[in-house]
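Everything below concerns the one structure shown next.
Just one protein chain is left out here, and the rest sit where they should.
Letters are used for the chains, namely A, B and C, taken in the order the chains are written, and counting of residues starts over at 1 for each.
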Amino acid sequence: MKILYFAWVRQRIGLAEEEVSPPAEVRDVAGLVAWLATRGPGHATAFADPRQVRAAVNQDFAPPDAPVAPGDEVAFFPPVTGG
Amino acid sequence: MKILYFAWVRQRIGLAEEEVSPPAEVRDVAGLVAWLATRGPGHATAFADPRQVRAAVNQDFAPPDAPVAPGDEVAFFPPVTGG
Amino acid sequence: MDAVTPLVRVQEAGFDLAAETARLSEGRVDVGGIASFVGVCRGDDGLSALVLEHYPGMTERALTKIAAEACARWPLTGCTVIHRVGRILPGEGIVLVLTASAHRAAALESCAFLIDWLKTGAPFWKREEFTGGGSRWVEAKASDDAASARWQLGR
Partner (left out) sequence: MDAVTPLVRVQEAGFDLAAETARLSEGRVDVGGIASFVGVCRGDDGLSALVLEHYPGMTERALTKIAAEACARWPLTGCTVIHRVGRILPGEGIVLVLTASAHRAAALESCAFLIDWLKTGAPFWKREEFTGGGSRWVEAKASDDAASARWQLGR
């Protein structure tokens, strides 16, 4: 599973992307967040308040209960501020 | 009193402007229209249907009962079509 | 915020959208958005040119008044209205409205307000000329004319 980070989520984690293989019990975005938060202090900081983080699965915005599976591209980022 | 004509009102009358001295009983725009319509066949044609004509007195849009007086600039024209 | 002096022009020449837009943002750091509308001369139905007539004096006054009203209603940092007169060919611009503000909604709303008003409240008249010869005065749309029907001189 390919994970992408943007903006301050990227800065706190210290990575723009990483390949991960979460355990089988990680089935949705919320589960993935909980698992990623355990990977290190940067990850823990980035996901400390999940209300501040948004996700996309395969380049579509995704709610916490959106399913994730091996091979997916999952991105985490703050609320958007373009335009 | 200076009278200006625009667009098809000007074309029908055959004049862009004229100086007129209406009689004292012409006190408002409607009265001026009725009097102008008697000045010739072009005038009569232009004012044949007053609902199609708009007026301005001293460069402000004016309704039929707007007063007119010697020295005023009065203009007649079709509904505007700019923009 | 300093009072804004709108730029209003009635002219035969074409206008330069890029130059007019730059004028509203150059040398200042308080502009967050610039909305514009360019009315373009269509060429469908065999139209070969539009000829625009105006009421010199009244037209400039009316444009200046409505531009000042836009500046009073919205927090604009700049406002430009340029309306052409004379002969205009298909594809050419007829009218340009530009509004600048710190905030996008003010710029967008005031731009729409100004162009809507120009259709119903500014003394301009359009005549259409056709490729086959002949011409006719454009009639006010029922929707636009409703706004000016209170001024009609007979019932």
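In this text, a contact is a pair of C-beta atoms (placed from the backbone, for glycine too) under 8 Å apart; a residue touches a chain by one contact, two chains touch by 3 or more.
What you see is a predicted model; the values in this text were computed from it and never measured.
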item	value
Chains in view touching the one left out	A, C
Where the missing chain touches subunit C, by residue	16-18, 21, 25-40, 42-44, 47, 90-91, 100, 102, 104, 107-108, 111-112, 115, 119
Contact set of subunit A toward the excluded chain (per top definition)	4, 6-8, 29-30, 33, 49-56, 59-64, 75, 77-83
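The criterion applied here is as follows: only the chains that are shown with their structure count from here on.
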item	value
Distance from subunit B to subunit A - Cα centre to Cα centre, in angstrom	73
